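The following block contains the structure, expressed as structure tokens.
One protein chain is absent from this view; the other protein chains keep their places.
Up next, chain A:
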């Protein structure tokens, strides 16, 4: 301050900030740093641009020439030739306009489409409280009852068997509550045995009586009517919901000190991981028929779902085992030092940390499993990627359609899988914040 009196010139106000030189700002800087930093970088950039150019010039006309209004591929071709000249090729989306419902629902009776739609909306509602902890916990009650509701809505028929299954779980829960105070082991045994006995012996006669008194039934839909994304999502969602708990149990079993449990888990995991999924699907669709007595009605979707679940569970178990192994020994010892029993220690200390570490692996297993549901085409089910397009092509009107179904089905799979992966990233971020 004191020098200000002798100075010849004193700036009283701040200079306005100047723009940085053009080479150091905005787009130009970004381009220089990211695309043209070195000669190798420049070459790669130009090569990539060329590839993009090739792809766009190759595919853009095909999309641009799309036809939406036609009744057959021949009409599509005529329309494209009329608008764009002879020899032009284009997408014939008219096929989707006529057949989109088969990609979504397969052969599900059209007048009953509201049922799968309701089930799908219900699925969103049921998973919401599981995925987002800020939602009211009461919604979990709906999530618990949802699977049985979905089964009833999708397959239809009498509601009583489904209610009976729910009643069985209710009996188990009651046994656990009432006997839990007396003896923990007794309670667990009764909670398992009582519902099984109930399902085996009481359900049949009870069902008959109740159906006679109050016939509570909606139109049944057989499994062979399922197809397309309805089939993929049914198998995928069922497999995901069942394989996570099974995978956790298998992972814990593999870490167990009890010889029988440990060796069973190891054998199960290694066997399933050592066998291709297609083999298991063939077992589900063909081999089981030889073993089951003739006339047993063992639903094909249920069979496939069970094997897909087992397959995914084996992989999930290994992913979670990685999470368990990553925990420092101190965590286990701390749990022991606190005097927690095995289940409490797992539930309160070990699993929350192990699962958090395993999230990326678990989600990629789920995504892989969801995409693998298209393999059911090999056992004669109508998956959206191959089964549905193949029979649409068997209609002479659409014979010759090839890329359109791939583009359409691929886009839907991308949307579904991308949301799963985004959710996993959200979850990771959220859990990290909690820990800070």
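The rule is short, and it goes like this: contacts are C-beta pairs under 8 Å (C-beta built on N, C-alpha and C of every residue); 3 or more make two chains touch, one makes a residue touch a chain; residues count from 1.
Going forward, contacts and distances are computed from a predicted model.
According to its UniProt record, the chain left out of view corresponds to "Amino acid ABC transporter substrate-binding protein" among "Amino acid ABC transporter substrate-binding protein", "Sulfur carrier protein TusA", "3-isopropylmalate dehydratase small subunit" or "Aspartyl/glutamyl-tRNA(Asn/Gln) amidotransferase subunit C". Remark: the omitted chain is touched by one listed residue; of A:161, A:253 or A:323 this is A:161.
Within the whole complex, the absent chain has one touching residue among A:62, A:120 or A:199, and that is A:199. Although one chain is hidden here, its contacts on chain A can still be listed: residues 73, 77, 98-99, 101-102, 106-107, 110, 151, 155, 161, 165, 199-200, 203-204, 222, 224-225, 282, 285-286, 289-299, 302, 377-380, 382, 386-387, 389-396, 399-400, 402.
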